[in-house]
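Missing here: one protein chain of the complex. Every other protein chain is in place.
Naming follows writing order (A and B), and every chain is counted from residue 1.
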Amino acid sequence: MMEEALFQPTLVSERPRIEIRFNGTPLEVPAGTSVAAALLVSGVAQFRTTPVGRSSRAPWCMMGVCFDCLLEIDGKPNVQGCMTAVKENMDVRTQWGAARYE
Amino acid sequence: MCVPNGAQHAMNNGSDTQLQGHVDVAVIGAGPAGMAAATVCAEHGLNVAILDDQATPGGQIYRGITLASRKMREVLGPDYCAGDALVAPLLDGRINYMPDTAVWEVTRDKTLHLTQGGRSSSLQADYVVLSTGAMERPFPIPGWTLPGVMTAGAAQILLKTAGATAMGPVILAGCGPLLYLLAAQYLAAGTQIAAVVDTTGWSDYWRALQDGRGAASDISSLAKGLKLLRTIKKAGVPFFTNASNLEATGDDRVREFKFTSGGKVHCLAANVLLLHHGVVPNTQFTWSLRAPHEWSEQQLCWLPKTNAVGELDGASGIFVAGDGAAIIGAQAAAQHGRLIGIEISGRAGRLSAGARDEEVSRLNRRLNKTRQFRRFLDALYRPKAAHRVPADDVIVCRCEEVTAGALRNHVALGCLGPNQAKSFSRCGMGPCQGRQCGLTVTELIATVRGVEPATVGYFRVRPPVKQVTLGELAEE
Partner (left out) sequence: MSTDVVDCLVIGGGLVGASVAYGAAKSGASTLLLDEGDAAVRASRGNFGLVWVQGKGDGLPVYAAWTRQARLMWTDFAAELLADTGVDVQLRETGGYWFGFSDEEMEQRQAMLQPLWDQGGVPFQMLDYSDLKARVPRIGPAVVGGSFCPLDAHVNPLRLLHALHKGMTQAGTRLINGAPVQDLAWDDGIFTATVGTATYRARRVVLAAGLGNRKLAPMLGLHAPVVPNRGQILVTERLQPFLASVTNKARQTEEGSVQLGSTEEDVGYDDRTTLPAMKALARRGVQTFPLLANAKLVRAWGALRVMTPDGFPIYEESAECPGAFIVTCHSGVTLSALHCKRISAWILGNEVNPDSTRAFSSGRFSKGEPA
């Protein structure tokens, strides 16, 4: 990630780190945080594109009422990143437009 | 596919429902109001369940408190630790505390439909306490949907749950105690703030000071507020006042923040822009119950109609506690929760009428003082009209990307209210179901039509209040 991250993990140096993947790239993130928080401190600034206008979105509210943090998590589309805790080996991907279910 | 003829009294809870349990009291939301209500009821021997969609208790104000380090508590400030005493009873076994549980419908006969770990179930209660608290008021300015533009509350959640602070240049904009609190917390965490852009100006101070009694009713809160502002100024943070014409610009994320202040146009580089101009009650459940709501000109939002003990108008046994009923702040929310807990315990025969009345009166007296002070705060930090009803090219509905201009056109075509506007534009039909656009839509239509918001009304809110999969629903 070439650009500056939106957030940095200032106060959790003592937490254990776990590994998740974002669009295939491994990321080391603090355990016990939401997927949204983990991505924000790892330099991710685009979580999804909107189905209507293909606009880039990232979290707005962090409390589950805006649905801008939707991601594909472990194969499930349109999951709210701010309401999901990170887990070891979690596979997280950008939510491109509308959900696809198989 | 036909459902057999329903009786004249079609209830939302048909005989088909598998009831997986019964409790005396079901509390929705583990913030200060919910925790206090649940605790009081449990203390009086009632069987209580408290359901919360987060993984740990505390609501938003005490978010992350069970995991907060000493350093975190220092940064967040002394008021945060008040949450400890409220949380403790949830963890000692006398209350059935259900985290990671989303309630997707509450019916008038007090059946709750929940989803937990991908499985749906239901719970029947004799009393329901809706304590879903507040959420940030939508802040529709140009560019508010750009990545990197977030609410001040979101920044606090990131701080509380992940110890994370924004990377610079960070700008805080808007007005209200939460904005200044965040600034102070960031300074305590060692984060540099590029600017605080305050929309409060002389006319706001003037309006607020008309209510001198209100200001004087809580001197300690007043002093706390002034101290916050002094902290920010002492740290040398560039502080702009009476700001207007707010605009976030950028390509695929926010790059700059423009505003007018002191007669000049300013253009500051921004990596993260944190907006806030107040919080509003989260009324999804009360609307979905079809309870009557009143438009509050003071708080510029809808308030569910309740009686003096917080019971929802026309829905016996369903109470609304804390900020979900009207914005009163965390401390008062706990008192309000306590009051409702006392009322329920009295109704359930666990407390004499005399003792109940005395405690309810005592708490109401304290709450009335808070309400007095709140009038002053609401006057001082009244969100600006331009940030409630924006210009044509500003997005109103984030989910469906509907602009203010599109909505104005629909009103011109004859849309009298939000539901007609919704059917013409899809505004309010996305996953957030009107949470981020509802207030804007009501006020926009009212402004264009030249009538009161109360005349315009609000979106029709339907279940599910939280999303549930079709598979889950089929298996419930």
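Brief remarks follow.
By definition in this document, a contact is a pair of C-beta atoms (placed from the backbone, for glycine too) under 8 Å apart; a residue touches a chain by one contact, two chains touch by 3 or more.
Just so you know, these numbers come straight off a predicted model, no measurement behind them.
Considering the complete assembly, subunit A touches the hidden chain via residues 51-52, 76, 78, 97-102. Residues of subunit B in touch with the missing chain: 1-3, 5-8, 10-17, 105, 113, 122, 413-420, 423-424, 426, 429-431, 433, 457, 462-464, 467-471, 473-474, 476.
Everything below uses one rule, namely that only the chains that are shown with their structure count from here on.
Averaging Cα coordinates per chain places subunit A and subunit B 24 Å apart.
Of all the residues in subunit A, the ones that touch subunit B in their complex are 3-12, 14-15, 30, 32-34, 37-38, 40-41, 45-47, 50, 52-53, 55-68, 70, 78, 82-83, 85.
Subunit B makes touch with subunit A in their complex at residues 53-55, 60, 67, 69, 71-72, 75, 135-136, 145-151, 153-154, 157-159, 161-167, 189-191, 252-253, 271-272, 282, 398-401, 430-432, 435-436.
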